[in-house]
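Below you will find the structure I want to go over with you.
Presenting chain A:
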Amino acid sequence: MSASLDRGLNAFREQIDAPVAAFFSSCVHCGLCAEACLFYTETNDPTLTPIHKLEPLRRVWKQEYTFWGRYARAFGLTRPVTDEELTDWETLVYDSCTMCGRCSMVCPVGNDIAYMIRKMREGMAAAGHAPPDLVGATQRAVTIGSPMGVKLPALQAQIRHAEEELGFSIPVDVEGADYMLLLSSMEIMNFPEFISAIARIFKHANVSWTISSEAFEATNSGIQIGVSDIAAELVERIVAAAGKLKVKSVISPECGHAYMAIRWEGPNLIGRPYDFKVVHILELLEQLREEGRLRTTGKETQRLTYHDPCQISRRGGVVQQPRNLLNMVAEDFVEMPETGTMNWCCGAGGGVSSNERADDLRLKAFNRKKKQLDAIHPDAIVSACSNCRIHLEDGLEEYGMDMPVLSLTETIAEYLAGSEQAGSKE
Partner candidate 1 sequence: MSKDETLGEALRRQGISRRGFLKFCAATASLMALPPGMVPAIAAALEKARRPSVIWLSFQECTGCTESLTRSHSPTVEGLIFDTISLDYHHTLQAASGTAAEAAREAAMEENYGKYILVVDGSIPLGNPGFSTIAGISNKNMLLDTAKGAAAIISVGTCAAYGGIPHAKPNPTGAVPVSELIKDKPIINIPGCPPIPVVITGVLAHFLTFGTIPELDELGRPMAFYGNSIHDRCYRRPFYDKGLFAETFDDEGAKKGWCLYKLGCKGPTTYNACATTKWNEGTSFPIEAGHPCLGCSQPDFWDGGGFYKALSMPTEDITRTAVYAVGAGAAAGVALGALNRAKKKRIEKAHEKVTINDLEKGD
Partner candidate 2 sequence: MDTELLKVESGEDLTHNVQPLLHEIRHALVKLLDDGGNTVIDLRSLPLAPGEEQKLLDKLGQGEVYARLHALGPSEIVETRYPGVWVVVHFNYDNEVIGKFIEVCDMPRLLCSQQEDIRQGLEQLQTQLVWCNE
């Protein structure tokens, strides 16, 4: 088997549901979604208008699922979708959209455009129009277990390293633990401090947890490229490991799309509810704070701001928790002008950062974030997604801005009460 236009169109047909039909029926081409999309606002290229990115899907809906549209097609009033068009749309759907869902928040008729982009990618991938880099990442995720090719020995090395630093062991494959922690490849490779930060917090709060050696990867290339079959396979690995270790909850780490994949899409991908809970690390930290199990001393004096990872706040619902946590450790916490569920995307989510072809565009789009930062001049940015953090660092460098990008979990860990490192960040 191989990808083909037919398979792609069939995937479109399969994906179209009542919300999609309602959304397409409602669009009046007001153009407001363009002004909500950083890829348009930073390029002024009208072809990057969010709703336009869905044109082939719209045509399939019209021709397949509306009475009038069927006739229009029979009379030659609309053209069928061609492979060439899908080629043209590939960059619109993958390179210039992070599925951040900001357009979905401003559309006056209420169209959830990100919801439809996610669906459209199913057809694009099935038609063989996914970006080569994403295809590669997805293949690695399935065959190796990580889109970045991170294997268990690499994780084990980082754990050993952390244990040496911490002076206590990190639980791996502990059956019956309350929580099973997932990690993104980026955390393992780029931000291994995250592991020791979590370990210290959980020790401090007395949380029973473990890491599975069989399913530690939190990211899910399947939902980025838009292949539910593959996404389901990746979710099943986690479900199996959670079942094997008999954990009560699975922790989604500081990674946007990983949270979307395991928390919201997961049960729908595998077609059954979980028998465990999924919590985001920030949700868990906030719960610990509320229970009084998370205590900190001292406060960060630098001016901090929080960058909401789209899939965690706008699309994931974890909005207030990071703010409560930050207020616990920051003296000078300032919000960016548009924040929370209206935050601007960094420009790298939804597979854009894995897609080398889109590098220039995402750095250009980062200008939006720069403008936001220029309005408040923070000393450092705190976020909760390693993908955001990497791109924020890239972008800041590109625009010559000197500003550290911190992990919220790590920041909390630094101010843990009773921690020898409290207050000595550097």
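FYI, a contact is a pair of C-beta atoms (placed from the backbone, for glycine too) under 8 Å apart; a residue touches a chain by one contact, two chains touch by 3 or more; residues count from 1.
Behind the choice of candidates: all candidates are chains of the complex that A comes from, given by their letters.
Keep in mind that what you see is a predicted model, and the values were worked out from it rather than measured.
S.K.: Quick one: in this complex, who touches chain A among 1 or 2?
M.R.: 1
S.K.: Contact residues on chain A for candidate 1 in the complex?
M.R.: For chain A paired with candidate 1, touching residues are 1-4, 7, 10-11, 13-14, 16, 64-65, 67, 125-126, 128, 130, 135, 138-139, 142-143, 225, 227-230.
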